[in-house]
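The other protein chains are all here in position, but one chain of the complex has been omitted.
Labels run A, B and C following the written order; every chain starts at residue 1.
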Amino acid sequence: MSFNTFGRLFRFTSWGESHGPAIGCTVDGVPPRIALSEADIQVFLDERRPGQSKYTTQRREPDAVKILSGVFEGQTTGTPIQLMIENVDQRSKDYGDIAQSYRPGHADFTYDAKYGIRDYRGGGRSSARETAARVAAGAVARKILGDDVKIRAGMVQMGPHGINRDNLDWNEVRNNPLFCPDTAAARTWATELEKIRKAGSSVGAVIEVVADGVPAGWGAPVYGKLDADLATALMSINAAKGVEIGEGMGAAALTGEENADQMRPGAGGKPEFLSNKAGGILGGISTGQQIVARFSVKPTSSILTPRQSINSDGEAVDVVTKGRHDPCVGIRAVPIAEAMMAIVLADHMMLHRAQCG
Amino acid sequence: MSFNTFGRLFRFTSWGESHGPAIGCTVDGVPPRIALSEADIQVFLDERRPGQSKYTTQRREPDAVKILSGVFEGQTTGTPIQLMIENVDQRSKDYGDIAQSYRPGHADFTYDAKYGIRDYRGGGRSSARETAARVAAGAVARKILGDDVKIRAGMVQMGPHGINRDNLDWNEVRNNPLFCPDTAAARTWATELEKIRKAGSSVGAVIEVVADGVPAGWGAPVYGKLDADLATALMSINAAKGVEIGEGMGAAALTGEENADQMRPGAGGKPEFLSNKAGGILGGISTGQQIVARFSVKPTSSILTPRQSINSDGEAVDVVTKGRHDPCVGIRAVPIAEAMMAIVLADHMMLHRAQCG
Amino acid sequence: MSFNTFGRLFRFTSWGESHGPAIGCTVDGVPPRIALSEADIQVFLDERRPGQSKYTTQRREPDAVKILSGVFEGQTTGTPIQLMIENVDQRSKDYGDIAQSYRPGHADFTYDAKYGIRDYRGGGRSSARETAARVAAGAVARKILGDDVKIRAGMVQMGPHGINRDNLDWNEVRNNPLFCPDTAAARTWATELEKIRKAGSSVGAVIEVVADGVPAGWGAPVYGKLDADLATALMSINAAKGVEIGEGMGAAALTGEENADQMRPGAGGKPEFLSNKAGGILGGISTGQQIVARFSVKPTSSILTPRQSINSDGEAVDVVTKGRHDPCVGIRAVPIAEAMMAIVLADHMMLHRAQCG
Partner (left out) sequence: MSFNTFGRLFRFTSWGESHGPAIGCTVDGVPPRIALSEADIQVFLDERRPGQSKYTTQRREPDAVKILSGVFEGQTTGTPIQLMIENVDQRSKDYGDIAQSYRPGHADFTYDAKYGIRDYRGGGRSSARETAARVAAGAVARKILGDDVKIRAGMVQMGPHGINRDNLDWNEVRNNPLFCPDTAAARTWATELEKIRKAGSSVGAVIEVVADGVPAGWGAPVYGKLDADLATALMSINAAKGVEIGEGMGAAALTGEENADQMRPGAGGKPEFLSNKAGGILGGISTGQQIVARFSVKPTSSILTPRQSINSDGEAVDVVTKGRHDPCVGIRAVPIAEAMMAIVLADHMMLHRAQCG
């Protein structure tokens, strides 16, 4: 995996900046003769698209994807698929005042420290806009996985407030603007988020992503672990600060007795598990249970409250960000999480087929 | 990265099973003319070595490393370094009774599901014995990093009990058998762990690993992120279920104001940060602050209490593990965590030098 | 390296088909703050561009490159550079008659055998049009190498006719439409090639590519050899069937005495070599002498003379190709050869810097 390439066999290379002419990705290694159209991809991009509710940035981007290669007469050909999304609503002037100043908690400073240059317009390469490429690649990955593997995500915590697990219903996620699987929580959170938005503040979140229908045996030991690949996939998402599989950080508090997912003989020769503390992965290999992952995202650093900082000359400044931003980036992280899960699974499906036939 | 290879430029390939004749790794990409002896590596292996206290497995392994290649007259030559550790104290009979049964919460079942075969002796490739290879490779990575980068880890939570952050002293870690940076906590935990051990049970833990002296600018955007590489590095450690950078999962509960690590002009042209919620990484690139990572390990599945399971014929069985095991694998995870941090940093140091000169 | 990605640290991912909307590549790993404009790239694309003389295909493509990312205010930012070239002069009807038939000596059959589908328009992904992406990436590689490394190529054999080595003058290559470093040979060959073109036939060629100014020490032993990387780079060019370094296949006929490039103390502490049978590479590492590589290209399979073949139903057919084609693909292979040399050298320059500082 290179700086801008993700995956082993199913792999995509992403490119583009927030305020350049376009962004996109090249998806390589796709099996041939899979039906694929721009509409198949657009449906997922529309979910991630900004400006769909007052809870997301008001930048207006159609995010219309174009397939430039790798598809012929509606089918994949096995050659690289170039997916391009033109940038339309760039207001670079919004960002002119932070061209020389570093937003605390943002990549402004580190890009300059590393490269000695940065495209400051809209965050350039560090913008969450790059995640559109992930969602596009994820749509292709889903096609490879087929209908047997079902991937769903939702926001399960906003700020300090978690959902009520008894209310969890994945089918509710697209029925509320917070992409939350708990309808009651979504209602309460909406009121709170509106206050945060109006205050020019922001708040973090936890997103959970699950995959059903993954057979036992995907993944690999040691440095090809399915959970280690999910960890890097999710941690690479903008603003992510923590990743959990199954019980996650909470596994530390368990005893061996509590943690052991007991098994009984099940239907069709498959074991029936009595619990899923493992989140569907043991020794880096899928158990056949639901794959369960979570990750936290920090609140966006683009806020109205002035923060102490420095500029590129090393002088003290106060920074206020007036650009259009998400009060809770966790909302739009939901389709991204699904995409990354799909990408990791498609890669491991192909790796498993290669080695084990 | 392949199934058993980790890293981009500084990379190592690990091999070996718990009860085979030996384990080891090939370390590739090492800069030339670095002084390296077996003693330089042995000191770290000795820390991970089992049987050093009553709190770790009683398997007696000298874990004596041999350098088989890549070092000439006491210096690295730039060619691959083969590090081999012979297995000495294999008691395969201990494991005979689980040859056909799957320990709940263990990789027994998934290896069989994937490969249709497994070396069940001591867990084979899924044994924590593989981590000796990581520790050996980590010792080489430290040599590349030099003395300016200081890496330290410790157990900061055992079961549900966390340390008192006011007591945190990294210099205390090697002064107690629990590798805990809080001496008072270590004393309390020791009593509790002794009870767990006698009961044939086990408990999880959280390990924190920090790196000081990393300059601003290591890492890379998007899919070469320093934090994403740390995530896969730590999640690939046996029993790991969650990974955090800086505030980690807790970042979800913060507001943008709380999360922003404010900056002031500091000494030598470097910024002074007023906090380190980011754990020393922004946009995938180091800030020059302390790098802070944490991961949870689940309790070992090898316990005396009978658990319901199935065997390889799909029949119901009860499983009891009588082999030698660690009541808290978090203890021996401490030197492994340091090794993985060193490996990721050495790789990124070289990547940064390659791209940015 | 993946199916459509080339290189380790300096790496590019190419995409696009002959008759799709566009082709291009993503260049990753480029050092920051290098001045780069579309004009810097266009100059090399113009050399490879079809339709420049009667000896190359009459397809009229402006091959105008657009930089879509990775460059800000005229300088590279260290992030991926997307280079796109729109296809303009696609006459898909030209190829309709070979949609179901396989041209002997062409990839038509093998693409179908592998994928069960192929974009037959203009050869799709197998078209030499893909090489525009290489030339574009090569222009970026040259920028990394700087002016000290000078790369030049030329056609040194057309059909059975080789140049007269006494006439070799690399400065003459761009002064004749055959890109030949021997002016006298170029004149004779032109007459012959005109006959071949009029007969609807084609002929093979040998291209030589040399690099001056490469310091001793680039490359690496065993599987990172500079010559092995050049071999794969040149063999991956469309129609290539053989690759030589230095004496190449002729090295077989030498004795140890003849083959040994003797050394004497030279200026500036560098050795002076008395010959260069090695082509500037020993043990996979550059010697500081001129790097010399050659490769053969077969004649294009698109000819007017009917050839026996089969169609996709397995039935016997006769194939005649009426599309626009090069009578000698060796001519346009010259800028491609230079590009691949530049790409391999830029990658190894960065690899050397990473490992050896």
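The rule we apply is simple: a contact is a pair of C-beta atoms (placed from the backbone, for glycine too) under 8 Å apart; a residue touches a chain by one contact, two chains touch by 3 or more.
Because the structure is predicted, anything quoted here is derived from the model rather than measured.
For the options C:Thr26, C:Gln42 or C:Gln157, the residue in contact with the chain missing from this view is C:Gln157. The residue from C:Phe10, C:Phe44, C:Phe72 or C:Tyr102 that touches the chain not shown here is C:Tyr102.
For chain A, the residues touching the chain absent from view are 9, 29-32, 78-79, 221, 350-351, 353-357. Think of the hidden chain as still there; on chain C it touches residues 1-6, 8, 14, 102-107, 109-111, 113-115, 125-126, 130, 157-160, 196, 201-206, 216-225, 227-236, 240-265, 269, 271, 274, 277-279, 281-288, 294, 296-303, 305, 307-310, 314-316, 330, 352, 356.
Residue-level contact of chain B with the missing chain is found at 2-5, 11, 13-17, 20-24, 26, 28-29, 32-33, 66, 68-70, 72, 75, 77-82, 114-119, 124-125.
Please note the rule applied: only the chains that are shown with their structure count from here on.
By number of C-beta pairs in contact, the leading pair of chains is A-B.
Think of the whole protein's Cα atoms as having one middle point; the chain whose own Cα middle lies nearest to it is A.
Per-chain CA centroids place chain A at a distance of 39 Å from chain C. Computed centre separation for the pair chain A/chain B is 26 angstrom, with centres defined by C-alpha atoms. With touch defined as above, residues shared between interfaces to two or more other chains in chain C number as follows: 29, 32, 78-79.
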